[in-house]
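This is the structure I want to talk about, given as structure tokens.
A single protein chain has been removed from this complex, and every other one stays in its place.
Showing chain A:
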């Protein structure tokens, strides 16, 4: 599904150059649930941005579902993002003046899905994350866990190949975190490929594979026994 070969990325900070990713090689198969771990400054967010086509790599190869991702125009990148990727952010990033339903329907708008179909589809995904009764609520009327579930529904709505989650539980208490992880695991059970960036050990162990990043290189890549979040809920 995802294939990365010898990926390099550096940022210019004034006259200095900060080498953030120093040759990453990494492969994700379809249906995997991968945790990317690392302390701050390890390059995990940069890697996620490149995977999410929000940033370009300096050198190296990146293939997503057999499509080489290289030298994309902004328009093309937007198209690919819409088609291939669903984002889940630490701070939810819902549009605050749109209801839960409208937030979920937004990626479908950019796929030019007709309004009615959009609403139906969005409702289906809201139902799947258990928030159908809150469809007409604004994000400000929802709890943190509910917001993240709306964000997950939104990421799912476009039916992407890969879900990218950047610290999805970072802003949540542990009970709510487990609820969200439970949801992510269930989505993964349905065969969706998911990448989770996190620095919490327990969250990482709820994935099937942990990739450790340190100073821009992968120091450890291991399969783990998945801890089901269900038991904590």
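A few remarks follow.
Keep in mind that, in the parts below, a contact is a pair of C-beta atoms (placed from the backbone, for glycine too) under 8 Å apart; a residue touches a chain by one contact, two chains touch by 3 or more; residues count from 1.
Note that in this section contacts and distances are computed from a predicted model.
Per the UniProt record, the absent chain's protein name among "ABC transporter permease", "N-methylhydantoinase A/oxoprolinase/acetone carboxylase beta subunit", "Oxidoreductase" or "Phosphate-specific transport system accessory protein PhoU" is "ABC transporter permease". Check A:52, A:145 or A:168 against the missing chain and you find that the one touching it is A:52. When the omitted chain is restored, the residue from A:83, A:124 or A:205 that touches it is A:83. Where chain A meets the chain that is not shown, the touching residues are 49, 52, 54-55, 74-75, 78-79, 81-83, 87, 89-91, 93-95, 97-98, 102, 106-107, 109-112, 114-115, 154, 158.
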